[in-house]
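Only one protein chain is missing; all other protein chains are in place.
Going in written order, the chains are labelled A and B, and every chain counts its residues from 1.
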């Protein structure tokens, strides 16, 4: 009897071992799934004094909260934050914009971003402050004064530096980057060493550098490999005198073009004649199309600036070809978008097959997904081509800037307001499509007299 | 002794538990493999009255039988059928055309396709019937009358509708679609609700729509969210009077251009001067090159129409750059193609790694694969660039239409018939290459006097 008992106990023990072993395997699998979501969403930059706290818990893949940014560089002279690749968030939904990266720069007063180049093309919008950028080539130097609303095209491989020339206000800018080597990946190449990043000259032997520069090896070692720059970041404090010297006294005046207009000169979204602008009591809208600007044409990038007063609505619309990466510069707003795409499972997929995902059957459900999110300062949201969307401002001065990808010949099509596309439909088409009578068909899309921006307190009761 | 027996039994039991546990894991893996092939090939649309039965069992990846189409929409007013992504069939072979989708439309007499836009560019060929299409923008309306052989470019994001204006004949058209957001994926966006698909306005809050349209929320709810359209599909029956009103009485005549020629106006493959045409007793061939048509240029799409009499051969040829997606509109034919690519294992691969496949070693066997298939009405076959192919008509009036992808500056190079490329080779080159004497070398590629199309009953005995 006791023997049998012992046997039973043994059996149970062994079954439990097998079970544990079984579990262990599953645990292993689960450990294999990286808790990426948490990592990705972990708050960053809490030391930046910018107040990057979370505001909501929406999990729509189109909305990147400010905590999604990664700190790429940070010191008391400023910071650079970068969004992860869009396809990390939703590999299928964002495959079309995989090669585009968004980042945010902040340079404190009297700071200097040391000379560098990128293996990527970039477009920059100045969000705040005053500064200069200088593009240096073997033969030319171009110095540009920059302020809020200016758009700068940085060609791939151009050696450049930047200065916040203001004594009090940070210089902030948003940047979209299009890598030339690897889809979605680029690097910064610095000639001078810093605590943050080695000089690219450390990729060479000292003897070769000595021969190339025709200077002693000892000097090569001291300047490019030495420890003296280790206390310095890629942004450095400089004196007002040095700023004056850099911006006013050119070392070779003959070939230094100050704000001379060349093909890739910066332009202002607020004042350039070729910018499409619209203004009424409820908002301002500025858009630079790639067809109109040499700076944007080859990259097919559009750039927008939107200001809205409290309680106004940026009327429902869609972009015919462009997908917009939109950054909130000030205030909060509600963003509403209609998407026929399903994004269920994008997160799960991502963990298993990070890049590709197991392709799902195509969504033929005919369902329109309602995407509603509260977006606030420093958030990013994506508006894919064709998707109808609207923005309702919650704050007195809601400001957002946008980079339109594949924007060549893209048309912004409004679905409401004066001159919207649906108001141009034949009445009989409206009647048949919406199953309404002639009277409703005629009023439906023509009762809103405002264009682009309208108040959220409708006037239809009065009219 | 019994104890020992019991122990042995216990042991066996536990081993079998371990074994079952082991098996269980493998079963799990197998269940993980979706039986995609069956799903993909399952007959669809048997209710369409079109006779979509299978005709043969060829498994060449280049040939998509009509049962490969998926029903995207179907009602008594018509249907829309779409091929799955080409890469679902053969991930490696078709990577180059992954972003192109093929679909087939049928609109019954007196039917109306409700206004919509796509996040994709499209090119359409009218296969049969008579109809109109209207493109609506904020400022313009363009109405086009369409009939067999007309080619329509639909720009991405354009709001449009279509009508079968004929009282008896269905309006049929084939469409190639090039998504702008996601490679190989696009969606249709409808302003009006239907049983088939929600209105894109359901993506917005009622309050926002009310404010945007400046109409009461109740009306918003009734029109966009209400159940009244639920009995209606995206194709609707309309009365001849409504057709007359839509096509003749424009609501705003001043800006309605009837068939006025603009950059993206439709054109006819049969009559436009810039179409390359060839005709003899055995067949007709029409090809619109992207270099000659603004409508096709940016998409680099070529469009072809081929008619063949019974027993004629479309002479062996290859396209230098374009890959053709060819649709059989009428009759049956034998399609023969030479491919140096191996496609063994494409199906198996697909099940494991749907998108990418585990890359095989490159095929350096020097083997030419003989691809022969009987293609019939509503089948699709792919002719990749460089691949020599020929078509032998089995029926009195074999008709096929083709969309050429990457067709800019692609040259159609005939390998037989009057003026073929090989007849232009130096005789000594032919002699050395084919190991033949001067007499054979001179006759080999010059004995066929017909061009493009020839009879299958050769005349060489007589000549």
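Keep this in mind: contacts are C-beta pairs under 8 Å (C-beta built on N, C-alpha and C of every residue); 3 or more make two chains touch, one makes a residue touch a chain.
Predicted, not measured: the structure shown is a model, and the values here were computed from it.
**Q** Taking the full complex into account, find the residue in B:100, B:267 or B:341 that is in contact with the omitted chain.
**A** Per the contact definition at the top, the residue touching the missing chain is B:341.
**Q** Thinking of the whole complex, not just what is shown, which of A:168, A:202, A:274 or A:397 touches the missing chain?
**A** Reading the full complex, the residue touching the unseen chain is A:202.
**Q** So which bits of chain B touch the chain we can't see?
**A** 3-4, 7, 10-11, 14-15, 18, 22, 92-93, 95-96, 313, 315-316, 318-321, 323, 336-341, 356-359, 362-364, 366-372, 384-388, 390, 392, 406, 409-411, 413-417, 419-422, 424-429, 432-436, 440, 443-445, 447-449, 454-461, 463
**Q** Hey, which chain A residues sit against the chain that's not shown?
**A** Touch set of chain A with respect to the missing chain: 3, 6-7, 10, 13-14, 17-18, 21, 25, 70, 72, 84, 88, 112, 114-115, 117-120, 134, 136-141, 155-159, 161, 179-183, 185, 187-189, 191-192, 194, 196-205, 207-216, 219, 223, 228-229, 232, 236, 238, 242, 245-246, 250-252, 354-356.
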